[in-house]
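A short worksheet on the structure shown next.
With one protein chain held back, the other chains of the complex are shown just where they sit.
Our next item is subunit A:
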Amino acid sequence: MIYQPTANENMKGDIEEQMEQSESSHGEEDDGPTIAKRAKPEVVKEMEGILRPVKLSRGELYKPPTAEELNQLKEAESLFHCSLLKMQMEELLKEVALSVRRKQQIDSFVQNVTELLKTVPQTPVVELSDLSWLSGGVKVPFLLVPKAAKGKFHMAPPISVNIIGSYPLGTCTKPGISVDVAVTIPADVLHPKDALNQRYPRKRALYLAGLAHHLSSSSAIGTMQYSCLHGNRLRPLLLLSPPGKENSGFTLRLHACPPPGFFKPSRFHPQRNNVRTEWYTGLRSSQTGAVEPPTPHYNSSVLGDMLPAAHLQFLAAVHSQCSAFTDGVALLKVWLRQRQLDQGAGCFSGFLGSMLLAYLLTSHRVSSTMTAYQLLRNSLHFLASNNLTENGISLARDPDSTAPSLAEFHSVFQVVFVDPSGHLNMCADMTACTYKWVQHEAAQSLQFWDDPTVDGFHALLMTPKPMIRTADHVFQLCGLAQLQASCKKLNLLNELMDHSGNYILTVLPFILSLLQRGLGERVRLLTHSLLPDPEWSVESEAPKHKVQPHLSFGLLLNPEQAVSVLERGPPADSAKAAEFRQLWGSLSELRRFQDGAITEAVVWEGETSCQKRLVPHQVIKHLLQLHADIPESCVRYVGGMLDSVIKVGEVCSTGEEESLKVVQSYDDLSRKLWRLEGLPLSITSVQGAHSALRYTQVFPPVPVKLDYTFFHRDKTSKCLVPLEDKPCPVYITPIKVICHMEGSGKWPHDRVAIRHIKAAFHISLGELLTQQHHYTCQPSATHLDVWKDGFAFRIQVAYHREPQVLRESLSPEGLLIVRDNEEAQALEMATIHQPFLTSTLHGLQQLHPCFGAVCRLAKRWLGAQLFSDVISEDTADLLVASLFLQPAPFTPPGSPQVGFLRFLHLVSCFDWRNNPLVVNLNGQLTAADYTEIKNDFIASRESLPVMFIATPKDKKVSFWTKLSPSVQRARTISQLKLKVKMLQRVVLVAAESLKVLEHQLMDASQIQDIRVVMRPPLDAYDVLIHLQPRQVPLLNHAVDKPHVTFSRGVLNVGVPKTGQAMPVVDFSPVACYLAELRDAFGDLAVFFCDPYGGTVIAVLWKPKAFHPVPFKTSQMVARRVEVTGEEAHTVPNVEAILEDFRIMGQGLVKSVDLRTERWVV
């Protein structure tokens, strides 16, 4: 396709404008009025903020197209998934581009500064170490280590002041606009030998300090700060911002540069030495003939100062050839920034991005007629498929003979990308890990870019990827001063000298390779945070290296290998054994395996999967201690900090083992059901329909052994009954199992008769299970409870034609009509959809071992924040499933923590109003289905639930999030509004929780209490009903562990036996109370409670219900009459209602706390 800049200009116009233009370009019958007419509904739509189906008249749809329109449509179809992506990118570019006004501001400020710089006064020549000429509190932005330095220095006005970098190219983007200005130091200040022993960098710093000193007296400058380029302390910068408002939106970065060609580039060959050991250490070396080590990083930092002007020239030349260059770079920059790759030490900066595009253009990998979209795509493709850590690339066309070869670059640098001069490696500071990270991101982006089911634009360019939400596990090195010791331990003096004493950057590559070796297959990717560029005031000393808060590392785990507790090494007699022993030290031991091999091996601790997930922590701790002298206290591992919230029992476990036990017991029951003999009809399927059977029950049931003296025993049925004077007995969850019976002509075709037959099946199933397997069974009309292994299973018999029977009715004319109704829907939900969901999610758990844990964390949070009724259990499971099924732009979560963070992000960011959430279970939905779902959704948005979740079995209705039937019947606008408000609140709280939690996890200096996000803000509610802790059965699961515990009739010793009295199943006073309250006062108030051990019920009045209304027979619930004249009005009888709260909860309610500051009676 041919890129047309004019067309692009058109697109950049306003949408209305564009409409007019495209209209006029078709321009046959168009005139003013029609446009005005059509523009109007557009405005109305925007006001309401809801998408509506587009209706075009026949005439408009089928009018003959012009060639231009045809081209445009075809281009959109072939280049992009749809014109949407194209338009989205254009909108995005508009957002990041600088406005004309801003450009004017920048230009005038640069002008001012240039004028000022020209008036820098001359100072007398002094010794380099003499700083007396620098008065007025301005400090030198340089760490003077070692102190001594030879040379002379004086200030002089710069030869020239030039704008360099992205601004003149037009690739500068919002936000954080920085305009680079190169200030050329006069040649007489420098000496040709200054490249040696940091003399030049020091002079440069002094020169900047001199400039700062001069500028500090001027009123044209707002604030002045020092920084350094990409964390390189040898290359300080002076940041200037204009006076006036604090954040005027842009900063000027002054670089001090030598005059062009002042130093010979060949001096900075990566193999040459420019920092003498003798000078650096201050010790006279004993052997005079020793070869000095090369100082490649030092060399490239000096060299980098000499080339910016040349680079600008080069890029400008490329830019002039390719019209989409600017936009391409801007998109690439946004992409990099969202991945936090573009700032800090060793970053993949926007400059590198431009250079990469220039490389692709000059090497004809992309054509200069391509669009920005294609440029971005091709550069990502190049990054993904080329490994610059092994095969570096060079922009030099015909390098001179003194330029080093690629191999020479590779021998000293980890990543190689040579600039046009052929002398400088632009990726000198980048670690191999950073490049791998870029590569990984690029590969991933390409993967979902083509997927029509993913919102590619959003995932690609709009979703921020902070490390804590990207990496499965994160660990931080705190107390970076400790790394000095590691330098010693690893014997890195030469490298330290090369990095001029920056021990963090010196040690980093070594730590990374050590960890890479040790973690091996456990991790897919090891990343590290790029140390941010420090900024400090011109009046303070340059900060020490250790002031950096911490260095974060992110691990992307391999779910299978990461949890293995065994590190199997080479056979004892092989050559590699010594290497293995060296790596692992004393932990390595000889072990004999079942296959007879005797090998070196390391065994880590880990019983439960919660402990096993933290094996990488043990590995890292051990390796860092052993090889880098970094003590355990310096390693802050963020991987399992949230586990304590869903801890089950006393042992360190997050419930995977308990869930497994439940599933095993269920499997056994299911087998036994299949084999039952003597049933009149055979069983066709046994399906679990409970969250415990898909590993997502927040606190999975644990087998209990009961203390029979704690209960009353019902004489006739041999069932236990709770006693009034004892605390509420332990809550035994009924685990729902659906048992489908074979279809047969004997089944009656009548709804009531089917119910009776099912009851009969419950009885006979119970009898058979008791006879053949000695389980205790308790049948009822609706289900059969089976007490087995300390679990209570609730079996429900189902008949596949029953929903159909419920839907059928006879019309008066004798016509059989089928009408959908709630009863049938509820039955289908219970007997078809829930079992299906359970088995599907069970499958998902097998694929992603931490799926269950993420669900449990998510549901624990929902419960703790009192939102259990806003987002039901099944819905929450589906939301989490969507994180695993459609993780773009991330990888599927590899730890509960990261999954939970992404859940919070999803809840807080998803635009429920305009988008359906499609959960592609089993991958059954195709792209066509997605479009269909979207269109259906837009067509009938108003009548659909607030949260719309589509699954393969449910493309139109979203039955998982539909209002409960009783609510739906009384569905009014206020009901819906309430639902919307509640969801808004969930969104709000989720966003806040996410913020707090990420802060807690990433900031070591904060008080560590991640339970903060689990404590609901109660000040939003009108009435709080406090409950008696002794009657709250799940008290032990409360977010904050209770001080007192109550005996709940459970024995701690022994295993539960089969064939005893039926325990108290599914008895929770709190649930009973809530149900009664909602039945009685559901029209007047909303009730919230944490189902997992919450001792408070929060009540929110419905404001609508409190307006006085005329007397009406049908709306008299809990109201009293106020007679004013002839009219009788009714208002809620608040005092009586509050009294009822106490009466209805007798024995359970401790106190009713009226928060009358929020309302008056």
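Basically, contacts are C-beta pairs under 8 Å (C-beta built on N, C-alpha and C of every residue); 3 or more make two chains touch, one makes a residue touch a chain; residues count from 1.
Operating definition for what follows: contacts and distances are computed from a predicted model.
Per the UniProt record, the absent chain's protein name among "DNA-directed RNA polymerase subunit alpha", "THIF-type NAD/FAD binding fold domain-containing protein", "Trafficking protein particle complex subunit" or "RRM domain-containing protein" is "RRM domain-containing protein". Touch with the chain omitted from the figure is made, among A:Val145, A:Ala481 or A:Ala781, by A:Ala781. When the whole complex is considered, the residue among A:Ala187, A:Val603, A:Ala927 or A:Cys1072 that touches the unshown chain is A:Cys1072. Within the full complex, the residue among A:Glu68, A:Glu91, A:Asp188 or A:Asp400 touching the omitted chain is A:Glu91.
Only one of A:Leu566, A:Val721 or A:Val1109 touches the chain withheld from this view, namely A:Val721. Subunit A residues in contact with the hidden partner, per the touch definition given at the top, are 15, 18-19, 42, 45-46, 49, 51-54, 56, 60-62, 65, 70, 73, 76-77, 82-84, 87-88, 91-92, 94-96, 175, 334, 337-338, 461-462, 464, 714, 716-717, 719, 721-724, 748, 750, 752-753, 755-757, 759-760, 763, 766, 778-781, 810, 814-818, 911, 914, 1031, 1064, 1067, 1069, 1072-1073, 1075-1076, 1079-1082, 1111, 1113-1114, 1116-1123, 1126-1128, 1133, 1135-1136, 1138-1140, 1143-1149.
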